[in-house]
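Following this message is one structure expressed as structure tokens.
All protein chains but one are shown in place.
Here is chain A:
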Amino acid sequence: MNQNLRILVVEPDPERVRAIIDALKDAGWSDVKALAHMSALDRTVKEFAPDIVLIDLANPDRDTLEHISHATETSKRAVALFVDQTDDILTQAALSAGVSAYVVDGLKMDRIKSVLETAIARFKIMRQMQSELDAAKQALEDRKTIDRAKGILMRQRGLSEDDAYNLLRKTAMSQNRKVFDVAHALVTAAELLS
């Protein structure tokens, strides 16, 4: 577990803040910042760049946090939410729906560590899934472009599919470029000429 996580706690009540920070320090997390004044949320998230934000589900500033995450594309950031009631069904539903973590029993300090671990694990899985999905999408797009380029060569030069692909590959190798780049250039040129 990475011990250098930056954690931002959004909580106006100083007593609760103190308790949370103590619990986090006991659990081995020391890079913690607490924020009480909501108008500074925007700036603080941008400057402090926390890995995790702990915020109460009932806090109206959740909308602000959501906007900041949206604007700075921080799907790389976990948001852990406190709820003030025990509700296992809600917790389960939230976890399966992708909310990083819910702290059940309100702010039960002995649970913060496990909740944070859940949040971090959850956020790592999400991030990995997202990058795998992006890679798969990109591969599919690349494939389509290469197929279109092959089609153009087959039509214009009367080549078989294999020969068309070999020509693309040979050109790419001789120019020290990727097959996709050559295919993309060909497709673009063909669009301009058509």
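The rule is short, and it goes like this: contacts are C-beta pairs under 8 Å (C-beta built on N, C-alpha and C of every residue); 3 or more make two chains touch, one makes a residue touch a chain; residues count from 1.
The criterion applied here is as follows: contacts and distances are computed from a predicted model.
A chain of the complex is left out here; the name its UniProt entry carries, from "Nitrate transporter", "Segregation and condensation protein B", "Alpha-L-glutamate ligase-like protein" or "Acetolactate synthase small subunit", is "Nitrate transporter". From the options A:Arg62, A:Arg148 or A:Arg177, the residue with contact to the chain not on display is A:Arg62. Interface residues of chain A with the unshown chain, by the touch rule above, are 38-39, 42, 57-64, 66-68, 70, 90, 93-94, 97-99.
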